[in-house]
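With one protein chain held back, the other chains of the complex are shown just where they sit.
Per-chain numbering from 1; labels A and B assigned in written order.
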Amino acid sequence: MAKSLEERVRQIEDRLEIYNLIASHPPSADTGSRAHVANAWIEDGTFDRGAEFGGPQQQSNSAGGMGNPEHMRAISQGLAHFSGLPYVRISGDTAFAISYLQILVPDRVGPEFEVPNHGKGRGFHVHRVSANRWDFVRTAEGWKIKTRQLRTLDGNEGARGILVGTFAE
Amino acid sequence: MAKSLEERVRQIEDRLEIYNLIASHPPSADTGSRAHVANAWIEDGTFDRGAEFGGPQQQSNSAGGMGNPEHMRAISQGLAHFSGLPYVRISGDTAFAISYLQILVPDRVGPEFEVPNHGKGRGFHVHRVSANRWDFVRTAEGWKIKTRQLRTLDGNEGARGILVGTFAE
Partner (left out) sequence: MAKSLEERVRQIEDRLEIYNLIASHPPSADTGSRAHVANAWIEDGTFDRGAEFGGPQQQSNSAGGMGNPEHMRAISQGLAHFSGLPYVRISGDTAFAISYLQILVPDRVGPEFEVPNHGKGRGFHVHRVSANRWDFVRTAEGWKIKTRQLRTLDGNEGARGILVGTFAE
C-alpha cells in the first residue's frame, strides 16, 4: 500500500534526526559532555568497542565521559572524533546506521609542515579508523541509540562483518 | 510554477536516496561486496579513476571487487574508504554529487602513539584524498550511478576541474 504523504514526511524527519544523533557523538566524546549520553541513549543501551576495550558493556557504565580522568586527559591533549557520511536505513520504529569514524590527535613527533595561508605545525595523526554499527529505536522522546558496536579497520573480520551489514535485507 | 507538496517530498526522498548510494560505496569497497555494484550502478556505467589507473572503463569490468586478488589482499591488510559530506544537486530525473574521499591504511612503519582511554598503536596513514564527481539517473528501480570520476587532490588540474563543477549552473 502506498504510504501517505504524512508517513513519507515522518520517515524523512526520522532520517534527519538520526543524522543529528550520529553527528552529536563527536562533540560529546571530545568534550566529555554527559548531556549527550543522557539524551541520546536508551537507559540500558549497549556499547561494544571490541575485546581490546572489554567487549560489550552497559553504556551507562561506559568510561567515555567526565567521570574518567584518563578520558579527560586525552581531551586536554587534543582529541577529535571525525564522522563520515553514514548509511542509514529505517524500518518503522527501528533503524540502523553504518558509519566510519576516525580518531585524530595532534602529532607531537613528526616533521613540521608549512602550508601557504594555512599556518605551520606538526599536524595531526590518525590514531584509529573504525567501522561502526548503530541500532536505534523510536521512543516517546524521539530516536535513541540502543546499541553501538565498533571495530578498527585493520583487516580483522569483525570490521568487515559490520560493513557487509550495509547490504543485508 | 510552484511545486506541489508531493513533488517537494519526492525531491527530498531523491536526495536522501543519493546520500545512501554514496554512503554505501565505502562498505562495498572495503569488503569486496558485489551486491553494491549490481544494485547501485546502471548496467553500462563508467568509472574513471584517472590515467594512472587506465582512464574511463566499464564499471562492470572494474577491478574493485572479489574477483581481484590484489583488491582482496588490500582488504585483508586493512583498507578504509572514508567519505565526507557530499554536495548534491537534483534536476528532475538526473542528479550529480561532488564528494571528497579518503583512502586510509594501517601504518606499519611510523612511531606508536598512546592516547589515554583510546589504546596504543601506529595508527593509520592517509594514502589518498580525491575529488569525486558522481552522475546519477532515476530508473524504475530507483536512483543509480551512471558515471563516477575521481582525481587525487595533489594539485593537478583534473581534481580542480571536478570541484569547480559544484558551482556550475
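Observations on the model:
The rule we apply is simple: contacts are C-beta pairs under 8 Å (C-beta built on N, C-alpha and C of every residue); 3 or more make two chains touch, one makes a residue touch a chain.
Keep in mind that what you see is a predicted model, and the values were worked out from it rather than measured.
Touching the missing chain, out of B:57, B:117 or B:166, is residue B:166.
The chain that is not drawn here is touched, among residues A:42, A:80 or A:137, by A:80.
Residue positions on chain B in contact with the hidden chain: 5, 8-9, 12, 15, 52-53, 63-64, 68, 70-71, 73-74, 77, 79, 84-89, 98, 100, 102-103, 105, 109, 125-129, 131, 153-155, 160, 163-164, 166-167, in rising order.
The set of chain A residues touching the chain not shown comprises 5-6, 9, 12-13, 16, 19-20, 22-24, 26-28, 30-31, 33, 35-36, 75-86, 99, 104, 106, 111, 113, 115-119, 121, 123-126.
Definition applied: only the chains that are shown with their structure count from here on.
The distance from the centre of chain A to the centre of chain B, each centre being the mean of the chain's C-alpha atoms, comes to 20 Å.
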